[in-house]
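A quick write-up on the structure given underneath.
Only one protein chain is missing from this complex, and each of the others stays in its spot.
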Amino acid sequence: MLGPGIAWYLGIAAFLFATGALGVLIRRNPIIVLLSLEIMLNGGNLALIAFSRHARNGAGQIFALTVMAVAASEVCVGLGLVVAINRRRLALDVDRLSELRG
Amino acid sequence: MKGGAWLCLFAPLVGTVLILLGGTRFSRRAAGWLATTSVFVAFAGAVWAFLDLRSASSHAGITYTAWTWLQAGQFKIGLSVLVDPLSTLMMLIVAGVGGLIVLYSVGYMDGDDEERRYFAYISFFVFSMLLLVEGGNLLLLLAGWGLVGLSSYLLIGFWHERPTAVAAAKKAFVMNAIGDATMALSLFVLIAHSNSLEFGTSFDTALHLSPTAVNLVALGLLGGAVAKSAQIPLHTWLPDAMEGPTPVSALIHAATMVTAGVYLIARTHPIFEQARTVELVGAGIGALTLLVAGLIALVQTDIKRIIAYSTMSQIGYMFVGVGVGAYANGMFHLMTHAFFKALLFMAAGLLIHALADEQDIRKMRGIGALMPWTKWAFLAGALALVGMPPFAGFFSKDSIIAAALHDHWYGVILAAAGLVGAFLTGLYTFRLYFIVFPGEPTAFVREHRHAHHGKEGPLTMLVPVGVLTVLAVIGGWIQFSPFWHPLTNWLDPVAPTLAVAEPTNAQEAIASVLAVALGLAGIGVAWALYGRGEVAVPRLPALQRTLEHKFYFDEAYDALFYKPAAVLASRLRSDFEEPVILATGPDLGEGALEIGEGVRRFQTGLLRTYVLFLGTGLAIVGVIFLAVR
Partner (left out) sequence: MIVASTGNVIVWIVWVGAGFACLASGIAVVSFSNPFYSALALIGNLGSLAVLYLLLSAEFVAAAQVLVYAGAVMVMFLFVIAYVGPRMETPWAGGPTWQSVGAVLAAGAIFVEIIVAVALKAGGRLSHSDHVNRTFGTPGWIGRLFLTDHLLAFEITSIVLLIAAVGGVILGAHTRRTA
């Protein structure tokens, strides 16, 4: 295979996953949280594709497509939630949406 | 024989149970008569057993077992009674003297609110004592031992509103418990070696035990005897036990319970003979006690306490007797002592009853003029106590001194102590007599004395005193060693006198002469000091103080045992119980609350926090998986 080995792609994938996780943990705007979640999912996708190429097995790419579809659905529902929260005039701040507080 | 023994044992128990169950259905008087009857029935049973045994071919003694009481592997204990010469002798003494005393109590305790409880207790005591002497194995003996301790506690503290009585009862019980513990330990050693507590088996085992083991067993038994019989060092409970009613003092603390120690040594003499040193130590303790008690009795002013110290002293004689190996002599003195000591207590009881519970002898001066019968009864008892012929004490006490004399140098010391004791006995007894009876009645006596329908006391009190007076006179005539000794012969199959303790005729004569002479000397000195009042009592303040404080035994025990225990208990409470144990409950509660508060801080309600925990958990799990594979 031309170019860098699979390991490099995996490194990028790991970095994307960690960065996405950091974003989910740090940000307070739910929309940004969803964006960070997308980054994590993409990191996972990249790893899948890389392994698929390395193992010469198509299952990885199939799985990546499925993940893409699920991510799209989840974003759809998540943004619906954001819209509903906004319509109810609640603050768009995950720290303020804390009715689970003990 | 069997019937007699069982009847004797259980009749008083039936009496107790009936009184307890009857409750207020019985009148107080009826409870008293019920108790008296039950004890006299026991006496009848004892006579029956005695006569049967006497006419039996072998006088060795038979054990009758009703059923197996407990069984653990090879170890078996049956509910059994032993009918042999020693036990029948004790049965007769306990049931006979006991019956007279219970009859006396009917008159003495008349009018007390809790009479029924008294009679239930006292028949229970008679039952326990009979269990002790009739028990067919060491475990039943120990059971009886413990039960008489219990009865003693219940009866000393009978007037439970009095704090002094309650304290005395506790003291008696605790000191007896020490003896119980040492006895139990020696029984454990016996079980460990022989797996049985039957008398015969245990005595055989004693022959094969190592010297250490047999000495330990004997020491344990001696400890029990010393505690029960109020010998030094476990003697301080007996004077305090006079807080109980006078018949209790007569029965328990003169005639029967305190002599249980002597009985024990006589019964288990094969063990003691293997541990001769311990036996001689016992004799030494007896000698020491008889001197100390005699000295203390010289300064006491409470009539019952004087008689109590006298008891302590006389039991010292009995210990000397059985300690040197003259078992029959010791038991003989036990018998005569039961007669005259019970008599003395009951006569004192007549005085106390007549003077409305006054016990200070200095206030009783001159009462002899108003109560002549009591005076003569008391005089008879006193002469028997001092050992004047032909009264009972002469025959029994002198034979002990003689037996001790025979037994090498140690015995000579014991005999010397016994002779000094004879002098002291004469002195303190007749000090008591001369202070109380002769002379003009004091104003106090005239005011407070109330006669009972013109007589000196109710009939129920006078009859037993009369019977015992007769016995105090003639009771010793049953044995006049070396000429005539049916008692020694009777006890021979069970408790043969050791050869070292068989005095020669010469020694007997010397002992008797010296003892009588010293006794008369004591009476003479007492007459000079107290009777005529011519010679003043010597003033030795230091000695007087020591004697009045009973050689500071109580103070020593207080400092040695009670105070450290009290300090330890209070330190334990403040340093351990309160901070550690009592605080544990609230501390656990507070700790739980604190944990809850701490955990609560994690429940921020923020989604981010929970995801953070997820992420952290993932990281940790990843490390674990990587490290552990």
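Every chain is named by a letter (A and B) in the order it is written, and numbering of its residues begins at 1.
Note that in this section a residue touches a chain if its C-beta (ideal position, glycine included) is under 8 Å from a C-beta of that chain, and two chains touch if they have at least 3 such contacts.
From a predicted model like this one, the values you see are computed outputs, not experimental measurements.
Note that the undisplayed chain, when the full complex is considered, contacts A, B. For the chain missing from the display, the contacting residue among B:H193, B:K363 or B:R608 is B:R608, taking the whole complex into account. Contact between chain A and the absent chain runs through residues 1-12, 14-23, 25-29, 31-32, 34-36, 38-39, 42, 45-46, 49-50, 52-54, 56, 58-59, 61-66, 68-77, 79-84, 86, 92-93.
Panel shows chain B; residues 608-609, 612, 615-616, 618-619, 622-623, 625-626 of it touch the chain omitted from the view.
Note that in this section only the chains that are shown with their structure count from here on.
Computed centre separation for the pair chain A/chain B is 94 angstrom, with centres defined by C-alpha atoms.
Chain B makes touch with chain A in their complex at residues 600, 602-608, 611-612, 615. Across the interface of their complex, chain B is touched by residues 21, 24-26, 28, 94-95, 97-102 of chain A.
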